[in-house]
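Left out: one protein chain. Kept in place: all the others.
So, subunit A:
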Amino acid sequence: MRSHIREFDSSTLNESVQNTIMRDLKAVGKKFMHVLYPRKSNTLLRDWDLWGPLILCVTLALMLQRSSVDSEKDGGPQFAEVFVIVWFGAVTITLNSKLLGGNISFFQSLCVLGYCILPLTVAMLVCRLVLLAEQGPINFMVRLFVVIVMFTWSIVASTAFLADSQPPNRKALAIYPVFLFYFVISWMILTFTPQ
């Protein structure tokens, strides 16, 4: 961690607050686009931020709540559970890839893993809508199909960004925890029932 002190340069550091907000919002939006159309680009990695992962995590956790009869314990443990799984899982994968000698920084990796939850969040939304219809095997098959497609999308998107940072003989070792991570989330989505 090198650091150095230098004079303020007035280009971005004396900008108005509104400019700062708009700049950050646009950066978040651009990253969402990059996840939806994964191409080899450095944007997701270079200007990392954790707003997207936070929004996605909160949305996913809210949708994964069970409505219970007793309003006192209203899905509290499940909500915190999703948070812990997502963030602790992402941190573990990052540590794993760093230990394997990858040259990606801690927060970049968290950023990529967090943003690539977007397809699974969409899958959760679709599943909740599908569950409003009549339950049955067809219902389940539809949900299974959607979840599998989105799971593959997440894996492809995150691999596109993360695989390059690993030495060539370690790629599989670094990618399989990502596979496990998104698998656990997909499992939570697939086995969700509203009551």
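FYI, a residue touches a chain if its C-beta (ideal position, glycine included) is under 8 Å from a C-beta of that chain, and two chains touch if they have at least 3 such contacts; residues count from 1.
Just so we're on the same page, contacts and distances are computed from a predicted model.
Undergrad: Could you tell me which of "6-phosphofructo-2-kinase/fructose-2,6-biphosphatase 1", "Golgi apparatus membrane protein TVP23 homolog", "Transport inhibitor response 1-like protein" or "Origin recognition complex subunit 1" is the UniProt name of the chain missing from the displayed complex?
TA: The missing chain's protein name, per its UniProt entry, is "Golgi apparatus membrane protein TVP23 homolog".
Undergrad: Give the residue, chosen from A:84, A:99, A:148 or A:184, that touches the chain omitted from the document.
TA: A:84
Undergrad: May I ask which residue of A:58, A:148 or A:184 touches the chain that does not appear here?
TA: A:58
Undergrad: Among the options A:45, A:157 or A:189, which residue touches the chain absent from this view?
TA: A:45
Undergrad: Identify the residues of subunit A touching the omitted chain, counting contacts across the whole complex.
TA: 1-8, 13-14, 17, 20, 24, 45-48, 51, 54, 58, 62, 65, 71-77, 79-80, 83-84, 103-105, 107-108, 165
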